[in-house]
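Heads up: the structure comes next, in structure tokens.
One protein chain omitted, others in place.
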Amino acid sequence: MITPTLQHYLVVSGLLFCLGLLGVLARRNLLVVYMSLELMLNAANLALVAFSHFNNQLNGQVMVFFIITVAAAEVAVGLALIVAIYRKRQTAHVEDLSSLKF
Amino acid sequence: MNYMELLGALAPEAIVVLTALVALAVDLLVLRQAPQNARQVVAVSITAVGILAAIIALSVAAPSPPWMDGLLINHSTTAFLKQTLLVLALVAGILSIQSRFTQHTGEYVTLLLLSTVGMMLLVSSDNLLLMFVALELTSLPLYVLTAFNKESPSSSEASLKYFLIGSLSAACLLFGISLLYGLSGGITWTQLATTLRAGSEPIVYLALILTLIGFAFKVAAAPFHLWAPDVYQGAPTPVAAFIASGSKIASFYMFARIFMAALPGTAGSAAWSGATPGWVPLVAALAVVSMILGNVAAIAQRSVKRLLAYSAIGHAGYALLAILSNTEQGMGSLLYYVVTYAVTAMGAFAVVNVIERDVQAPNGESLTDFAGLSRRSPLLSLCLLVFVLSLAGIPPLAGFFGKFYIFIATAQSGTSQGLIWLVMLAIGTSAISLYYYLQILKQVYVVESVGQPTPVQLRPAESACIVAMACTVLILGCAPNWLINRFSPNSTEVRRAGVITKPSTTLELAAEIHPRITAPLGTATGLVQKRPQFETTTANAQ
Partner (left out) sequence: MEHDAVQHAVQSGSKIQDLAWLVLFLPLLGSVMAWFITRRDRVLTTVFTLGTVILSFILSVTLFAVFGAASAECTPFQFLHIGDLKVDIGLHLDALSTLMLLVVTGVASLVMIFSTSYMHDDASYSRFFCTLGLFVFSMLGIVLANNFVMMFVFWELVGVSSYLLIGFWFERPAAGDAAKKAFLSNRLGDFGFILGILMVWSAVGSVNFQEIQASLIKNPAAMGVWAGLAGLLVFMGAMGKSAQFPLHVWLPDAMEGPTPVSALIHAATMVAAGVYMLCRVFFIYTVPAGWPPALSFLGDLSAATVVAWIGGITALLAALTAVQQNDIKRILAYSTLSQLGYMVMAVGLGASTGNPSASMFHLFTHAFFKAMLFLGAGSVIHACHHEQDIWRMGGLWKKMPVTFWTFAIGTAALAGLPPFSGFYSKDEILATALEANPILCGLAVLVACLTTFYMCRLVLVAFFGTTRTESAEHAHESPRSMTIPLMFLAVPSVVAGWFPVGEFIAGHFGVRSHEGVGRVVAQEGIGPMLTMILGGIDHALFAPFNHNALAAFLGLFGVLLGGSAAWALYWNQARDPLPGLFTNLSRAMRKKFYFDEIYDSVFIPIHDTVACIMAWFDRWIIDGLGVRGIHGTIEIVGRALRLVQTGNLQTYAFLFAAGVAFLAFIALQ
């Protein structure tokens, strides 16, 4: 059993971040795109917690609490927007949202 | 820690939040059945009272020492910027009176004010945590406000794009913040400035890039600008005006602060020959792309709001020059530039708002709707002329001195004038920009309107705002020193408050104040061990 070091945590967090980014780029459903974004936020949270732990400081963890709260607000706004657009257009697909262009 | 004192330092923000709640309560509880117009007037009046109170509170407040390691700092520059933000919010509120885009007046005003509070906090934080929270507090209401026109399909689409790209950039910024925190072990500017150095380690650059992206998105610098044209076009015009003005001031200020004050050790150089890695060349790259793309793509636009969006991208490029000059003079020029730009852009959008209401086209206004405006409303045309010429940078309007000052600050900052290539590029692109600005004026003054010219309907409050902003632009152009002096490095208050300090002095200052600031990092494993420069700093500190 190896004890996880900072590097391990950072690698996981980096992978999560990239996964999230990939999801944003590749998925077509707005909800899934949105979940991928949350994944990216949580990747950052993981990194913060890891740094906080290995630096023997609490301020990183405090930050994470704030970020989780902010993210919750963001979820509320995001879902509301998705609902609004679904009501207007009857679709939740990314490629249908291109009336504003050029 | 005395919480009453903290409340005193936060009084202006507290007043604005209270105003937002009162406006919401009055609208929802008392005026539910009242006609739409009365609700709007009442809501904006409450806003006006609250904003005036906040402005007065700001002007009487004594400068206070930084709270909790720079979690909250107040000095004359932040007070002035906050007052400007409040005035812009009020103008955005006044422009929304009688507009038909929403029935939910109370919510609209509340969100506008909450976003303003976010900007105010953003201006006065020296701390990564408050910066992120304030940034989100600024953005989230703006996302919702962009979607406020439920009748228009483009409003919610614009909002969703704004929201998703915004969240993407926020995620990047957050990851950047976490890396900065991990690398430095601190979250305040002084802690960051003491420890972070440009070295061989790529992870520092990753942190810089990710942080940079967050702000590049907010200020609409290319290539992170793609949301801007869609949002400016799709959002209700007063909201677009606020995004283009208030949000720009707060974001640019924070952008410059975090890089100049918190990351001076990683600056690098963007000189034509002998560039060294750091955030300065990155900002230079953004500036170059923004200046070229913004000004060139604006030429092909047919909608004035989109055109203003691209012009905003170009202007962001010029403002980035001030940031990458990385000097006190650069900071002064940046603030002068963004404040005058914000007033000008707000004015231009206000005129567009009037025209848009006048034409009532389903797809918003277009350039041809301005044809013959000079005969339909000479006053409005004259004001638009002032705004557009100021954006184009024609003396003696404020826009000219903004550019002039930035160019001088940039040219003087690099060693042996290494940044002169950027200035030359900026001058070249601003020559291009004249072309599309004149397109607007051509429509207004030369082209005849289709059919009989009918006078444009203007409301007193609205026209008073527009005229006042045009006068401001003119006066700031005729007497630029009044504003420049407020931000100039010679201004003792700015210096005392340490808005910007040279890298070395920040270091010394930090070493004096926080001799043990980095001590806990000594126990960190792995990553820390690999940083020779960091170790020496720690050793010195201990």
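Per-chain residue numbering starts at 1, and chain names A and B are given in the order in which the chains are listed.
Definition applied: a contact is a pair of C-beta atoms (placed from the backbone, for glycine too) under 8 Å apart; a residue touches a chain by one contact, two chains touch by 3 or more.
In this text the structure is predicted, and so the values were computed from the model without any measurement.
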Option from A:A44, A:I82 or A:L97 whose C-beta touches the chain left out: A:L97
Which residue of A:L6, A:L21, A:L39 or A:A84 touches the chain not shown here: A:L21
Contact partner of the left-out chain, one of B:L72, B:I258 or B:L282: B:L282
For a quick check of understanding: of B:L111, B:L373 or B:I484, which residue touches the chain that isn't displayed? B:I484
Absent-chain interface residues of subunit A come out as 21, 24-26, 28, 33, 94-95, 97-102
Over the whole complex, note the residues of subunit B touching the chain we left out. 160-161, 164-165, 168-169, 172, 202, 205-206, 208-210, 212-213, 216, 223-224, 226-227, 229-230, 277, 281-282, 285-286, 293, 296-301, 401, 404-405, 408, 412, 432, 435, 479-482, 484-485, 488
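The rule is short, and it goes like this: only the chains that are shown with their structure count from here on.
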Return the distance between the CA-based centres of subunit A and subunit B, expressed in whole Å. 25
Which residues of subunit A touch subunit B in their complex? 5-7, 10, 13, 17, 20-21, 24, 30, 33-34, 37, 40-41, 43-45, 47-48, 50-52, 54-57, 59-60, 62-63, 66-67, 70, 73-74, 77-78, 80-82, 84-85, 88-89, 97, 99-101
Note which residues of subunit B are touching subunit A in the complex, please. 128-129, 132-133, 136, 140, 143-144, 147, 150, 153-154, 156-161, 163-164, 167-168, 170-172, 174-175, 177-179, 181-182, 185-187, 229-230, 233-234, 520-521, 523-527
